[in-house]
Each structure stands twice: as structure tokens, then as C-alpha cells.
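Not every chain of the complex is shown here; the ones you see sit where they belong.
Should a chain be cited, it is by its letter among A, B and C, assigned in written order, with residues numbered from 1 in that chain.
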Amino acid sequence: MSFTVYLSGEIHTDWREEIKRGAEAAGLDITFTAPVTDHAASDAAGDHLGETESGFWRDHQSAKVNAIRTRTLIEKSDLVVIRFGDQYKQWNAAFDAGYCAALGTPYVTLHAEGIVHPLKEVDAGAQAWCRTTDQVVETLRYVLKA
Amino acid sequence: MSFTVYLSGEIHTDWREEIKRGAEAAGLDITFTAPVTDHAASDAAGDHLGETESGFWRDHQSAKVNAIRTRTLIEKSDLVVIRFGDQYKQWNAAFDAGYCAALGTPYVTLHAEGIVHPLKEVDAGAQAWCRTTDQVVETLRYVLKA
Amino acid sequence: MSFTVYLSGEIHTDWREEIKRGAEAAGLDITFTAPVTDHAASDAAGDHLGETESGFWRDHQSAKVNAIRTRTLIEKSDLVVIRFGDQYKQWNAAFDAGYCAALGTPYVTLHAEGIVHPLKEVDAGAQAWCRTTDQVVETLRYVLKA
């Protein structure tokens, strides 16, 4: 049994690598996908299309280019893992959760206990709440191998 | 021409009333809907179902009851207005935006310029970004009456 | 705010009437629908189409006639309440739950604590688990009026 898992959200720690290493160590047949995680590159994703006058339209142009990648990958996923760190707004992560919920694509969240309350709607639509990347890996191991 | 408009997001200012008053003044035929905006009531939405020991499951229980209302109302809307204030996480608002995007339900955002950058993915999926409730009302007036 | 609520499941107690009375007492604007709850009539729903020799085909013929009503009503519902009693197989109630889950129609369950474990998959897809009809009414009251 193989799975495609999209890793959405926070880009400042190496949680994606931890999950990949854990899945590999467990011998799981998973293809991991992700958004572009290079922050500067992501902000500049649309710059090659032309200069824009204001910050809003630069962001707009880049975000629409990024969406080509992110929405396609989410729609091809069997499961999405959505990570919220303890700082930054990360509204795009919550956006991805809502997107999954409407599509019926299962997702799990990964975040610390301190932000349980503001994430209650996001968690309510999730299949699981994980506090550690080990819990994510164990969830994947169970789903694919048990 | 009549419309159903769902007002999602921030619950600490009276932006919903401003939009309703503006739409009424403009003579628009709009049915406005919204989540439960009484913060304490919303947090306690599931308490009548039984006590839970931890915060996580209390939140879980309440958020799922709230979702009966919010998802149904979003799915019945012609347009969703999503408000982000300048504080609080408001992940549920971003979640609603993603939900709309996947359903193909048009939405507009309402937020100050200072949070344009972290909202770029949310705005990229929106039909319009408004800074003031007057702009929302003018958008509604144009769409329904022009 | 008005709702259409389908009352699925057990037909040997008057739980449907309790919920209707409670909703009326609370002044809720709800249209309640239900399958045919006259057991003998339901079993004979297809008998006018011709005799069948075996029990299987008689059941088959009747169940398909009943499905004209039940599936249409479920698809027109904003919410489904699914009741499991403490006896009988009630596989049709679990079938309705799965049907709702795949459609994305929210449902709540109504059953005693003693059957929590065998109903865990059904409850996992539900928005709430109620033990009493009062809890169902309170859920409806919150969703529609809060």
C-alpha cells in the first residue's frame, strides 16, 4: 500500500525532514510533496511576470503562481499534514485545511498544545492532532502497514 | 436580484452591523448570515453534550457543533465576506476562505493593509480585497444593482 | 434561520415526537422529515408491485421503494439525526450515516452509552453524539438561534 502525503504549513523548522526520515526508517511507501519552502523564492514566485506597483499586487501575482503548485498537489494527495508553529500567522496553512475539508481530503494537524484553542475549528475537521513528528510517523505507519 | 451573504471571521468589532446598515441604506435585497458571534456561547456550544476533561476535547466537541451551522450557511451563500482583524489568530476565518475556494463559492476579504503579506494566499483566492466596510457595501451595491 | 432535519433510525419509541415537541417549544423553524415509520407498511412497501416467492425479493422490492423516499429526503436535509436503540440490528441507520458522510451532509447520533464502542466509526463521522432527545433539541436550538 502506497500513499501520497502533502506537507503543508510552517517553513522555519525541519519538521518535513523529520517526517520523511521517520517514514523511511519505518519502510513506508510514501511520496511526500510540499509547497516551495524557500521563503524568499516563494515571495518572488511571480516576479518574472513583471514588476508591480504595490506590495499587494506583487503578493497577489506570486500567490497565484504558488497556487498552481499547491492546489494541484493537495488534490493529488491521499493525506495532508498541516503544521502550525508557535509564531507567524500561517493563514495559508489554515486555508489549506479548509480546502481539504471541502474536498473531503483527510488531513492531520501538527502543533503544540498551547494553540489548541485558536485551532479548534481546524482540528475539528482533522482526522488527528499530533504534537510531535513521531506521532505523525506513527500515524502513517499504522495507516499503511498495520 | 437577491443574494445571500455569509459574514465570516472576527467577532470583536461591529463590522457586521456596519455592512448590514450600509446594505439596507442602499436598498439591497440581501439575506445576511453569520456564525454564532457570542464568543462564550460559541466556546460552550457542545457543553450540553457532556463534560470533557481536557481543553482539546471540549474545543473539539464545540467546534463540531458550530460546524453544523457554519458549513451549512457557507454552502447556501452566494458570497462570503471574510474579516481579519489586527490581532488574534483567526485561523477559522482562513479555514473558511479555503473552504470557499474549494467549493468555488466567491468570497471577498476585509482587512487592513498591514496584514496583506501573511494573507496573500487567502487574498489570491478572493474576488476582492476591501479595507473598509464601505468598500464591501459598495461591492455589494455594484454586484446587485449596477 | 430555518432548517430541514431528517430523523433516521429506530422506530419503536417516540423519540421523533419528543424532538418535534422540543423544537416547537423552543420556537425553532424546522421542517422535520422521516422515513415511513409504520413497520408493517414499510415491509410491504413494494407488495403492490406483484408477489414474490422468497423473502429476499420481497424485501428487495420494498426496500427499493422505500429508498425513493429516504434518499431524496436525506439529500434535501441540512442535518440528519440518526437514532440507535438498544436492540435490533438497525443496519439501515448505519447505512444512512455512511450515506451522509459520503455526501458531506452533517449528522448527529442519538444513542445510549452502552453502544458507544460498536458505533465508533459512525460516531467518528458525526458532528455530535447525543444521549437524550433533550440534547438533540438543545443542539438544534444552539445551531438555529444562538
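Following the convention adopted for this analysis, contacts are C-beta pairs under 8 Å (C-beta built on N, C-alpha and C of every residue); 3 or more make two chains touch, one makes a residue touch a chain.
Remember, it's a predicted structure, so these values are computed and weren't measured experimentally.
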{"item": "Complete complex - number of sequence copies, 3 represented", "value": "8"}
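Heads up, the rule we're going with is that only the chains that are shown with their structure count from here on.
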{"item": "Inter-centroid spacing, subunit C versus subunit A (mean Cα positions, whole Å)", "value": "37"}
{"item": "Inter-chain centre distance, subunit B versus subunit C - centres from mean C-alpha coordinates, in Å", "value": "31"}
{"item": "Shared-contact residues (touching 2 or more other chains) in subunit C", "value": "none"}
{"item": "Of all residues in subunit C, those that touch subunit B in their complex", "value": "1, 3, 78-79, 106, 108, 126-131, 135, 138-139, 142-144, 146"}
{"item": "Subunit A residues within the subunit B interface of the complex", "value": "55-56, 59-60, 62-64, 66-67, 70, 84, 88-103, 113, 115-125, 129"}
{"item": "Subunit B residues touching subunit C - in the complex, by the definition given at the top", "value": "33, 36, 38, 41-42, 45-46, 48-50, 61, 64-65, 67-69, 71-72"}
